[in-house]
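For this depiction, one protein chain was excluded, whereas all remaining protein chains were kept in their positions.
Naming follows writing order (A, B and C), and every chain is counted from residue 1.
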């Protein structure tokens, strides 16, 4: 077992002071912090091998291309994909989802249906809404229950031969619910529907195996697993990606260009036009190595303990109501205290150095369900510790005293 | 006048060795190198303020948002836009062009025409080709002459009331030609056509004023002006951007989301869904400050001297044929030597530490015009010097000896 | 009192506090005593956008002077808008239009507001000036 206290030293930002207090960073579901090795890999890239990739014949271009393509291999291995052709680098989860949604623009028609869950992040709602408007396909919603769990019975009823695509997140960013995606995928496949899983909140916390899941598309963002901003990873089954139309046009994604006709390049280049975020992609691979060195099993065990401890401590505060109480949860607690506006509490504890998120967490449909304007959300990473939770609880108590 | 030799010390990569030789980097049109201040700003971001922006109530989020938005202001000032609402951050020029091309998807119809130049980079051809296929609008091409200059007479004849969009690069990446865009814009506006200028190769080399140009859209990439990879800057007139449909759906670009209906946020957020490349955007602002500190006028003067010197020296080599001999050129020389394949020369001088680009430079239509498979392209940045050009010439001579 | 005097008064009051905590506590107190908007005026039209919390603002004109009423579901937001109301209620539209609002910075609040909230604050000020412009027109007709 790793010593999680030692790990903290890898993250320089954890030394920051806010208003004279030590920073306590509990907003990891929004973005995680970055260890020195990842930061250094970015500097190292610009100091030693910065160059445009693929097209160059020179030394730097060769080195940069090698590192970039080697990173693709790392993600292929990590997600257990079949081929590096199945790994596309994008600028983030949002971009990845839009890329896939656009892929269905020619194949969907009025009468077809696409199924979304009530637990989704806006990034996994709006692109499909736009697609639905353009194609006339209808959107159906898998509802959730009071515990923040999807109702699989209703999901089964929504499925039919009309269903063409299902998109669900692996873990809800607003409530922390881990959805039974294996079951969801299996049932969709009975109707030949494709499934996209938004794994933005899953990949940082436990191991994901796309082959075992038999998922069609799986997406995540590097900045949520200790990587840099501006990098998304998109897995897609080769056979399906080959059939999808390209999303953006540009250099590198084409084979030949004349003004009459353009032929597209093979995977993965077909979906990576233009100069990618080369430094960022390479640094994402370093972040992946970093969490794999700690071990996702160790991470999961430790974060589960943090979650249990924080949940217990929170419940001891008078008037706390936790949203999302599934048995299957990771690293996120959404809550309110009495009638106090979450925004007020967030502002007060921020001045005490405790960084949490308040609001709708880009998941308004969940807020609508609970009829609340928003929640306070705390979310953990493996560098958080029990002492920080104690300080959080203390700050919350002070805030409640001030605000009531 | 700046001491351009001192400037070299700001770029750590210029110390690199290739095969025992000093690196001579002459592939700046593909990507420019990064000064220490830009590299440090990225480290600094991750060490001190990494946080998701806009939505947070906490200290880090506030600091990061401030820096991000302040960078928008820098670009607004630099390009002389009217408002920060007119500056959109994307992941690169290619992304920006696709965003705008998509914006016309509902307004173009069969019978409409879009005009492109023969000098374009694939990134400024393929997105419009895709749009043309989807909408039925026709593509017309402004041809070029032997010197690599656009034929404005023919352009005038191509223009008509059918013309809806014109897209031309400010500077050709393959030949270095500076196009007379002010004239091109003015003439297009007489027919109420919108104009997109691809400034990827212009912004690094001289000053651009979007208000004076009266251009509708202007795009560029940070990695071409000493900034990081993965950042594009898109200028658009506010009135026009407001009318364009959003491109990608996601968080932050929406105002309210229900499953029935989504309303979009104001500019610039409407076009920036999802977590942006925050560190990269901030570092791009640092790169902008850096080149402004040197002064674009100084840069232009110095680079013009490099260009003149290199052109003269190259012509002294037997059999050299330069492609692109307009009076109006910046920092790029494309050439071949005798019948020797450019790829052979590129490979040989690479082993001598001289990094150039060979091939079609993502501009096949230009190669088709000259009926050549490709060229050797050298391209300068202000950190290059005369000594490097001498070494280049020397290496070329050696290569020719080996290869003939 | 003139707008500038009220502002100076507020700055003096806040200067008495050493810590942000005392400032916040004072703000919360002020929030509790805000001139409440009546329920029928809590319409969508009167909502100010750009806050995580909802803010309603209504204004009436009486004898050439403007009176403001507001509410919010968040108490700190209420405190902030109550400062604005204290400054502007009972003033002439023209004076409101011409006023300067640097007191927000002077009381050292800005650095303790999130950008979100700062944005909301800017929108509140916009809405207040917007009301003033409307009444000014009416008066001058």
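Just so it is clear, contacts are C-beta pairs under 8 Å (C-beta built on N, C-alpha and C of every residue); 3 or more make two chains touch, one makes a residue touch a chain.
What you see is a predicted model; the values in this text were computed from it and never measured.
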Residue of A:66, A:214, A:243 or A:297 in touch with the missing chain, whole complex considered: A:66
Among A:55, A:95 or A:187, the residue in touch with the chain that has been omitted: A:55
Hidden partner chain, residues of chain B it touches: 19, 340-341, 343-344, 347-348, 350-351, 358-359, 373-374, 402-403
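By our rule, only the chains that are shown with their structure count from here on.
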Chain A and chain B, separation of their C-alpha mean positions in angstrom: 31
Averaged-CA centre spacing for the pair chain C and chain A, given as whole angstrom: 39
Rounded Å distance between chain B and chain C, as computed from the means of their C-alpha atoms: 46
Sites on chain A at which at least two other chains make contact: 19, 343, 347, 350, 358-359
Multi-chain contact sites of chain C, meaning residues that touch two or more partners: 52, 114, 117
